[in-house]
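Here the complex is missing one protein chain, while the rest keep their positions.
Then we have chain A:
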Amino acid sequence: MSRVELLSPEGLRIDGRRPAELRKITSTTAVLSQADGSAYLEHGNTKVLAAVYGPREARHRALVLHDRAIINVEFNVAPFSTGERRRRTKNDKRLLEMASFVKQTFEPVVVTTLYARSQIDIYLQIIQHDGGTLQACINAATMALIDAGIAMTDYVCACTAGWVEREAAIDLNHIEESSDTSEVTVAMLPKSGKITLMQMESRLHVDKLEEVLSLAGEGCKQMHVVMDKTIRDRAEDLAAKMAV
């Protein structure tokens, strides 16, 4: 297989972006009427639907924590979302791993002590896959949690960055991801700059790490602006309607 040229001589990436440029982000909240909170998010062609139910009565008595809520995450990939159509079983280890990443990301940020003995369910569904699923899932889950009125100390904004051929690049798409690129996903609390998740599956030279991380951090801050606008618009809209 001939190698794809990921970075053109002019310094443009395969989809025409510059290295430090995010894909187009589209986001809405309250897309599902039955869920307590929901959000739909697009990072370019990656599309995610997040639904949050709860805090509600815990379904499994054995798992109940008497001083705080348990967070339960389910992650699913639609069979039609990827290039090759493939049905995944519910116990697919990749899916469970992804769910546990999201769970670990939110446990320190959601103020679970307010909701003792209850359960918060987060359901994530990938509708179209074009790279950066983890970042899209975390961002969508943040918005759905806020939409459900669940207390969080801050937003959680996630972004990926990687080393594409000779430069650090942000928000990798599927082609860049799948051709041996080192990729780091960072989830950050934009107010304090604290990092709640950092995930990397391939090797990256330590000299390049700092550049990649700072680029991912920049991406998180940009994500925060976009998400905050959507959330604020929705809150202002509801407040204005109720003021009538």
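Here is the rule we go by: a residue touches a chain if its C-beta (ideal position, glycine included) is under 8 Å from a C-beta of that chain, and two chains touch if they have at least 3 such contacts; residues count from 1.
The working rule: contacts and distances are computed from a predicted model.
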Per UniProt, the name of the complex member that is left out, chosen from "Mitochondrial inner membrane protease subunit", "Exosome complex component RRP4", "Aminomethyltransferase" or "Glycine cleavage system H protein": "Exosome complex component RRP4"
Touching the absent chain when the full complex is considered, from A:His66, A:Lys93, A:Arg166 or A:His205: A:His66
Candidates A:Leu12, A:Leu63, A:Val111 or A:Met198 - the one touching the absent chain: A:Val111
Chain not shown: contacting residue from A:Ile150, A:Ala169, A:Ala187 or A:Met223: A:Ile150
Footprint left on chain A by the chain that the document does not show: 30, 36-37, 54-58, 66, 69, 111, 115-118, 146-155, 189-191, 228, 231-232, 234-236, 238-244
